[in-house]
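The structure under discussion appears below in the form of structure tokens.
For this depiction, one protein chain was excluded, whereas all remaining protein chains were kept in their positions.
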Amino acid sequence: MKISARNILKGTVKAITAGSVNSEVVIELPGGQEITSIITKKSVAALGLAPGKQAYAVIKSSEVMIAVD
Amino acid sequence: MKISARNILKGTVKAITAGSVNSEVVIELPGGQEITSIITKKSVAALGLAPGKQAYAVIKSSEVMIAVD
Amino acid sequence: MKISARNILKGTVKAITAGSVNSEVVIELPGGQEITSIITKKSVAALGLAPGKQAYAVIKSSEVMIAVD
Amino acid sequence: MKISARNILKGTVKAITAGSVNSEVVIELPGGQEITSIITKKSVAALGLAPGKQAYAVIKSSEVMIAVD
Amino acid sequence: MKISARNILKGTVKAITAGSVNSEVVIELPGGQEITSIITKKSVAALGLAPGKQAYAVIKSSEVMIAVD
Partner (left out) sequence: MKISARNILKGTVKAITAGSVNSEVVIELPGGQEITSIITKKSVAALGLAPGKQAYAVIKSSEVMIAVD
């Protein structure tokens, strides 16, 4: 499946914290930076996510803000 | 200002494409990956963004999806 | 690619209205209902979208609100 | 109340899964497709949502992505 | 229509800036603070928005971040 989201960042699952409805998933990027995602517990199971597994952080460009010091 | 958004990724402005209301800003991360953001033209001006300038891509964790091959 | 977004609704592209940075894409669902999406012009081109083509409306569950009469 | 969200899809509540802060609500559309929403537990109560009840899935067009095979 | 969005802030339309696909709408709240919204041009027309008119800024609680000095 090819998707319109402009940000598809390849990385590795570093940690997963499960909640009641949602779970927190941390992806480590090649440059060492981390991206934290909140997705539903059902999605974590459906994607078979686990620490060490390769995954993509997918972000619609209209959801990305910019900041400067 | 300290913000609740869990993803504050430091990088360099690579390109800016202006539209009528919105503009497209591409940030290059240290690992070489790029993040595309859509923000309003007024925000680009207010932040003084320009290619080569240091900036952060700021993303609320609930806006990040995960994908696998 | 398999994605965590819980809503992947199959339909047909009905109309595309191009703007300067963004474009408006209308997808018709099997039940006759329509879903309107705003994505960047570059994404429309990258996906090769055109009226009559099969496509999916992809929506993260945390972006869906509920209303009642 | 009339709202700017371009996607107001009429359907029937199929299932509700309660969490600690959020709940997962599944709406079935006339064509048989389902839309999953994550809203707060307080909103589920305030709207009086229950399986079998008529409800609308409301989605801002800028939150809808498009994908193709 | 009653909606699950937890933030329905009553105010007055202060300004509207039209773009090609989107428009920027500024709402002034009773306390004098302003909220800026980006909605499609079609929505501005459908709601009959104009400076001086009463309107609500509607925001899903999961889209609101918090910051401190």
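For this structure, a couple of remarks:
The chains carry the letters A, B, C, D and E, assigned in the order they are written, with residues numbered from 1 in each.
Everything below uses one rule, namely that a contact is a pair of C-beta atoms (placed from the backbone, for glycine too) under 8 Å apart; a residue touches a chain by one contact, two chains touch by 3 or more.
All values derive from a computational prediction rather than experimental measurement.
The missing chain, though absent from the view, touches A, B, D, E when the full complex is examined.
Listed here are the subunit E residues that touch the chain not shown: 3, 5-10, 24-25, 27, 29-33, 35-39, 43, 47-49, 53-69. Touching residues on subunit D toward the chain that is not drawn are 1-5, 19-22, 40, 42, 60, 62.
Seen across the whole complex, the unshown chain contacts subunit B at 1-6, 37-40, 42-44, 46-47, 56, 58, 60-62.
Here is the rule we use: only the chains that are shown with their structure count from here on.
For B-C, the equivalent interface within A-B, A-D or D-E is the one where over half of the contact pairs agree by residue number, namely A-D. Centre-to-centre separation of subunit B and subunit E, using mean CA positions: 23 Å.
Chain contacts: subunit B has residues 3, 5, 19-20, 22, 24, 36, 38, 60, 62-63, 65-69 touching two or more partner chains.
Taken pairwise by the contact criterion, the protein chains fit none of the simple patterns, being neither a path, a ring, a star nor fully connected.
Every pair of chains meeting the touch criterion is listed here: A-B, A-C, A-D, B-C, B-E, C-D, C-E, D-E.
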